[in-house]
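All protein chains but one are shown at their positions in the complex.
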Amino acid sequence: MATVELRFSALPEHVRTARLVAAAVARRAGVDESVLDEVRLAVGEACSRAVGLHRRSGIDDAVRVTLVEQEKRFLIEVGDGVPGTAGTENGSSRAIDGASGEDAAEAAMGLAVISGLVDDLDIGSDENGGVVRMSWPVAVHPVLP
Amino acid sequence: MATVELRFSALPEHVRTARLVAAAVARRAGVDESVLDEVRLAVGEACSRAVGLHRRSGIDDAVRVTLVEQEKRFLIEVGDGVPGTAGTENGSSRAIDGASGEDAAEAAMGLAVISGLVDDLDIGSDENGGVVRMSWPVAVHPVLP
Amino acid sequence: MDLSLSTRTVGDRTVVEVGGEIDVYTAPKLREQLVELVNEGHYHLIVDMEGVDFLDSTGLGVLVGGLKRVRAHEGSLRLVCNQERILKIFRITGLTKVFPIHSSVDEAVAATD
Partner (left out) sequence: MDLSLSTRTVGDRTVVEVGGEIDVYTAPKLREQLVELVNEGHYHLIVDMEGVDFLDSTGLGVLVGGLKRVRAHEGSLRLVCNQERILKIFRITGLTKVFPIHSSVDEAVAATD
């Protein structure tokens, strides 16, 4: 049930830090080596998208990444601070609505990558804004020192 | 003024994540390569100490690491959730008071390492508990992509 | 790891050798390079991605942008890539249908439409 949380101001350079942390914690949690590339890429995409949303919306809040080791799954949530349109079921349309022209194309491409990579994906929202939830299976015996 | 914040449950394995993050963000902020080892070690010691304090005190809260890029300094704060004795000026005695026997020796050794390494060091507290503040100079021109 | 870029000319083609990570942080640098080349009149580009460790959708966007630019001048943009994990990203996004992808620079240089 160990949890790591990372918060960073919406700057592109911190997306790399998020990727690094997610991959390191996922490896330790027992996520298979072969899947770590996927984790890295998916977290990067979700964070890039959140950074884009914050910047376009002029929001100063931090982007939040939460890493939760569950018994059989490793769960990652990436939360932005851009409140969703009430009742919008479809997070992707929300993300793209906020963007104009090529930003929209980029947001769409990011979501295409995430949804192509991650089997267990949920795009929703919480009280702060949008949340991308992703999870991966962990090996029964996590890596020991 | 970019800030990254990491919170993790008090488990030894997450100390490595904190080291990784601190070194990555410090490098990007323009902290000199030759000092990064110091940053890594000092952050690791401060986090190990916080993890030890949380575990001995049976505290469930997360350990907090805050990384702040200032204009000329890179600032790292490691905060624990163990409220200090009111009026205690000396953070080190506080840390050691909480520990017994060999724990105390370990806490002392950790502080010895931090204070031997870090020129700009402040051991104090905030409303949550103890805070170790450390900073290093950054190069005038931070690393570009 | 950061982005590295180096450019050379082979016949009427311009080869851009890219190394490191192409992501939301470094992609602007690659975009600048492509824009500059097109502005200087280089319309047949080959982007050699063999040294790329990481590519995200921002990087894809920049490559698509480059393609649009060279096409506006009847040019071409070919990719060189053999890495499965990078190719996967082009497949997921359907961009394998948009870019000619070659297994070596020689092959890309020899290719015609």
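The first chain written gets the first letter, and so on, giving A, B and C; residue counts start at 1 in each chain.
The rule we apply is simple: a residue touches a chain if its C-beta (ideal position, glycine included) is under 8 Å from a C-beta of that chain, and two chains touch if they have at least 3 such contacts.
From a predicted model like this one, the values you see are computed outputs, not experimental measurements.
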Just one of B:V4, B:V51, B:I76 or B:V138 touches the chain that is missing; which is it? B:V51
Chain B residues touching the omitted chain (full complex): 12-13, 15-16, 37, 40-41, 44-45, 47-48, 51-52, 102, 105-106, 109-110, 112-113, 116-117
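We adopt the following convention: only the chains that are shown with their structure count from here on.
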Just curious, how far off is chain C from chain B if you go by their C-alpha centres, in Å? 42
Which parts of chain C, given as residue numbers and ranges, touch two or more other chains? 25
Contacts with two or more other chains occur in chain B at residues none
